[in-house]
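Attaching a single structure in C-alpha cells format; questions to follow.
Here the complex is missing a single protein chain, while all its other protein chains stay put.
Coming up: chain A.
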Amino acid sequence: AADSDGGSEELVLTPAQLIRSLEQAWLNEKFAPELLESKPEIIECVVEQLDHMEANLKRAKKGDLKVSVHHMEIERIRYVLSSYLRCRLVKIEKFFPHVLEKEKSRAEGEPSILSPEEFAFAKEYMANTETYLKNAALKHMPPNLQKVSLLKSVPKPNLDSFVFLRVLERQENILVEPETDEQREYTIDLEEGSQHLIRYKTIAPLVASGAVQLI
C-alpha cells in the first residue's frame, strides 16, 4: 500500500482509497464555480503511485495480458490527475485577480486555495497580463486613464450557480437563503445518500469539509 509522506496528518491510504480521493477532488473541482482548496498531499501521492506503477510495468513480461490492463489503469489515473490540475489552472486564469486577492487576505491557519507552484503561476500570469495591457494600450492613452483595476474588471466566480450534490455525511439545519422577495429563508436537513440541486453558496463549506460530493 502507498502511504502519504510528511505533513501533519499521517494518513495511510490504500491505492484504491487514494484514487477515490483524487476522483472526489476532481469532480468537486469540476463542478464548483470557484477555485477549491489545493490538495497537495493527494497530488504528491498520486504521482508517486503512478511512478510505482510505471516501474512495475517496465519490469513485467512483455505480452502479458496484465500489462495492458495496468497500462490502461495508468493512463486513466493520469487523465484524471491532468484533468484536475487543468481545471484548476483554467479557474486560476479566469479569476486571477480574485484568486490572488483571496490568497493575500487569507488568515493564518486557514487552508490555502493555491499550491506554492500555482501561486507563482498566478502571479506571473497577472504580471504578464498587466505588462501587456500597459504596453499594448494603456501607455498610449491620456494620462488620467492609464490604469485599469483588474480586480474590478475581471468577473468574479458566480457563487450563486446551482450544483448537483450527493450527501456523504448527514447534515442538519442548513440555512437556505430566499431567491425571491416572496420567499423566506428556511432550513433543510440533508440525509446521507440523498441527492440535491442547490445553490453553491449555500453548501460551499460542506464541500470543503467533505460532507457532500458534487456530481
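Here is the rule we use: contacts are C-beta pairs under 8 Å (C-beta built on N, C-alpha and C of every residue); 3 or more make two chains touch, one makes a residue touch a chain; residues count from 1.
Rule of thumb we're sticking to: contacts and distances are computed from a predicted model.
Not every chain of the complex appears here, and the one that does not is recorded in UniProt as "DNA replication complex GINS protein PSF1", selected from "TATA box-binding protein-associated factor RNA polymerase I subunit B", "BHLH domain-containing protein", "DNA replication complex GINS protein PSF1" or "Adenylate kinase 8". Checked against the full complex, the one of A:Met53, A:Leu133 or A:Leu168 touching the unshown chain is A:Leu133. In the full complex, chain A makes contact with the omitted chain through residues 43, 47-48, 50-51, 68, 71-72, 75-76, 78-79, 81-83, 85-86, 89, 93, 117-118, 120-121, 124-125, 128-129, 131-133, 135-138, 140-142, 145, 148, 153.
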